[in-house]
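Right, I'll just put the structure down here and ask away after.
Just one protein chain is left out here, and the rest sit where they should.
Letters are used for the chains, namely A and B, taken in the order the chains are written, and counting of residues starts over at 1 for each.
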Amino acid sequence: MLLRLENRAEPSRLMVFVAPLLAIAATVVAGGILFAALGFEPFGALHMFFIEPISSMYGISEWLLKATPLALIAVALAVGFRGNVWNIGAEGQLVMGAVFAGGTALALYEVEGFWVMPLVLIMGMIGGSLYAAVPAFLRTRFHANEILTSLMLNYVAVLFLSWLVHGPWRSPEGYNFPESRMFTDSALLPALMEDTRLHVGALLAPVAAVVSWIIVSRTFLGFQIKVIGMTPAAGSYAGFGTNRAIWFSLMYAGALAGLAGAMEICGPIGQLVPTVSPGYGYTAIIAAFLGRLHPVGIILASLLLAQTYMGGDNTQIGLGIPLAVTQVFQGMILFFLLAADVLIRYRVRFDRRTRRVEAA
Amino acid sequence: MNEHNSDAQDTADGPYRLELRGITKQYPGCLANDSIDLRIRPGTCHALLGENGAGKSTLVKTVYGVLQADRGEILWEGKPTTIPNPAAARAMGIGMVFQHFSLFESMTVTENVALGTGDTSPLPELAARVAEVSKRYGLALDPERRICDLSVGERQRVEIVRCLLQNPKLLIMDEPTSVLTPQEAETLFDTLRLLVSEGCSILYISHKLEEIRAICEEATVLRGGKVSGACDPRQETSASLAKMMIGADLAKPVRDMDATDTTVGEARLVVKNLSVAPLMPFSTALDGVSFKVHAGEIFGIAGVAGNGQAELMSALSGEILISQEDAVRIDGKPVGHMGPRRRRDLGMGFVPEERLGRGAVPDMTLADNALLSAHRTPGMTRRGLIRFSSARKFAEKVINTFNVVAGGPQAAARSLSGGNLQKFIVGREIMQNPTLLIVAQPTWGVDAGAAAAIHKDLIALAESGAAVLVVSQDLDELFAICDRIAVICHGRLSDAQPTQAQSVEQIGMLMGGVFHIDSTEA
Partner (left out) sequence: MSEAELATWTAILAAMVRAATPLVFAAIGELVTERAGVLNLGIEGMMLMGAVSAFGAAHFGLGYTMAIAVGMLVSVMMSLLFAFLALGLRANQVACGLALTIFGVGLSAFVGKNLVGTPVQPLPALEIPLLSDIPLIGQGLFAHDILVYTSILSVVAVSWVLFRSRVGLILRAVGENHDAAHAIGYGVLKVRCFAVMFGGAMCGLAGAYLSLAYTPMWVENMSSGRGWIALALVVFATWRPARALLGAYLFGGVTILQLHAQNWGVPVPSQIMAMLPYLATIIVLVLISRDETKIKLNAPACLGKVFHSGR
């Protein structure tokens, strides 16, 4: 093999920061090649993908709007990932949050009061965390792998929402479209900037980041989660309960994913529709990894990934490129990141001379 | 020693079977082998002697083709050669019995042999050959049994038979007796002597001086990755060998074992009729274990690995809970239902066998690792938040008090040598002023200096009035520091006897499962 990995004595701190930048650079290059292969002028297309969507105030507001759910979910997922709790079900938890929040908003249709919107959001958090409690229960009680159970529940949640908006919750004045009534103003999040869809909920993302940082870096609970994730046997030696870590990680992520779902329907959407998320729950997984599981990194990563949604929309309109280009970019970023991460623990050597014993 | 005298070998009885010249292997941050020379004649048993971390394993892995040296030359039967992989080594006639066996638990003996020899003949045929070889060399084995059902000694026989089937000219044995009872070790030596008489060379790696003097006619001693001496071990004393190995005379702490009865102190740990199911699919259940550890005494539990020690340690530490609460009592309180944290509150300290990966988190700092078990110490946490300055101070104090060589409290646990990490972990537990300390394999894989320091600390702790339980495979260690010793075998524990009243032979019989000799005769 030409490529050889050599252990570093200590993991490189520098590479922890450099690897995501390398991954982003590689993604941009690969994206350019992809656009060129499709017959577009690569620099123009890249500009259209990454720069153009955020070069207006409105663009920036949309950008922040899309980064909000990503950051909210990813900072919470990262807590679990540190403890080896692989919650892949944030998408379903988001949808369930939207269902609970939407149900509350519909029940309080035309009810006025300052308390309606907070209550709707809290119901969203409850819905998300109750839904996340299912894989937590199945894992702690029956040892069922949470990757598979939480993922299966994503499909179930989407189908459940679909049934609601096709059936019992369908708007009476909606011409048979599968959607609920528009929520009344008391349930909606006030705008943060005039004439944009950016709402006050966006302020909760940095709050969630700070809370997550305190949990992971300052609390004893976070310490326990880290120990269990790094070295399960050491956690068991110290008497740290794995079940508590699993329950906490899942419920916390469920609550924030549910909040993100509630904010989507009480913010930009304003009603329940069959599709309340373009895959934020999945993309947040990438954001968590790309952000190094650290809240600050995750906020930056969420901004970058929100850009891929904007870019996908923009190149679809401008160049007729399929919208799925967004996921292609997201997948590439994660791949390149995983590849670049090798530099943290290993030095990569390219040598043609294989490791042969030299003649003395 | 570093000069090559290639003329000399031809004048002797033919070329050396194996000659190493200037073998050098560099790991990041560690020169494991520094121009090592070694010569093995045909039909001899050659000892490779050295402390843990002296570079023995690296060297033999190079000979077996698992690792490649950075520099140096290997001569096989006089000809320069390269050994790119273990298959090539086997093809040349080199066999190796690993310290940590390279066996596959869920597969049969024959399947393991097939995998290990690259023999493609049908399995029944191979099974017949396994039976034949095991009979000839006195290594009783059933080819159809699965590895998971075998004792550690039997597993080693599988490894040896696997090598012997290939008619090796050189057999490498890495610390073979560390997993055997003294009697099993004697049987192994008979097999090895038979092999040597048939012309096979043996490279015997050990740090046990007595057994090297018993079976080896040549020895190469390594220290810090370099050859520190070569000799005929039969002409040396254990003390002179030890000096070559360690580099200085080392005063070993000795437990002052006057005739006073150590069971007079109050019983701190009382285990009564403790039974525990196997932890893992292939391990041993505990069957009615009872013993008491008193304040001020060091109580030793001897036994070959895999006889229920893991189950015993988990049940004592609280990592697994037991249904009968009073099967384990600390200071009279039933604790069977309590987890590790509550048992710590009752004054228990615990040093597990795996120091990296259980006793410490490799990628965390020493300060964080202090928090791992000492988080119950007042001031470490407040309202769910960690007080990092307290953890750092605690780690610093452990480092200073117990002479841990480390880059300060912020050094990662994995950056410490085995001995220093063990000193840190033992120190971390002692600093919490335990009234009961339970230690598994306190000096396994630890250099002699650190081992002596740890023994000294344990003795001091007992003398200060704490009860200390030591579970170890190393009989020398148990005889050196324990007041009383019991033996665990097949999940059962023998009656404890004062150390002075016991001989190595008696303990060895017990380790082999011969309990209650008098009662069986009756």
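Points to keep in mind about this one:
Basically, a residue touches a chain if its C-beta (ideal position, glycine included) is under 8 Å from a C-beta of that chain, and two chains touch if they have at least 3 such contacts.
This one's a predicted model, so the numbers in the text were calculated from it and none came from an experiment.
For the chain left out of this panel, the touching residue among A:36, A:138 or A:319 is A:138. The omitted chain makes contact with just one of the residues A:40, A:63, A:86 or A:309: A:86.
If you put the hidden chain back, the residue from B:98, B:204 or B:291 that touches it is B:98. Of the residues in subunit B, those that touch the hidden partner chain are 27, 58, 65-67, 85-87, 89-90, 98, 100-107, 111, 114-116, 118, 120, 280-281.
Although one chain is not displayed, subunit A still touches it through residues 3, 5, 7, 86, 88, 138, 142-145, 147-149, 151-153, 155-156, 159-160, 162-163, 166-167, 282, 285-286, 289, 322, 324-332, 334-335, 338-339, 341-342, 345-346.
We take it that only the chains that are shown with their structure count from here on.
The distance from the centre of subunit A to the centre of subunit B, with each centre set as the mean of the Cα atoms, comes to 47 Å. Within the complex formed with subunit B, the residues of subunit A that make contact are 6-11, 218-221, 223, 226-227, 230-231, 233-234, 236-239, 241, 355-360.
Residues 21-22, 27-29, 68-74, 80, 82, 317-319, 339-342, 344, 350, 352, 354, 357-364, 368, 371-373, 375, 381, 384-386, 412, 415 of subunit B are the ones touching subunit A in the complex.
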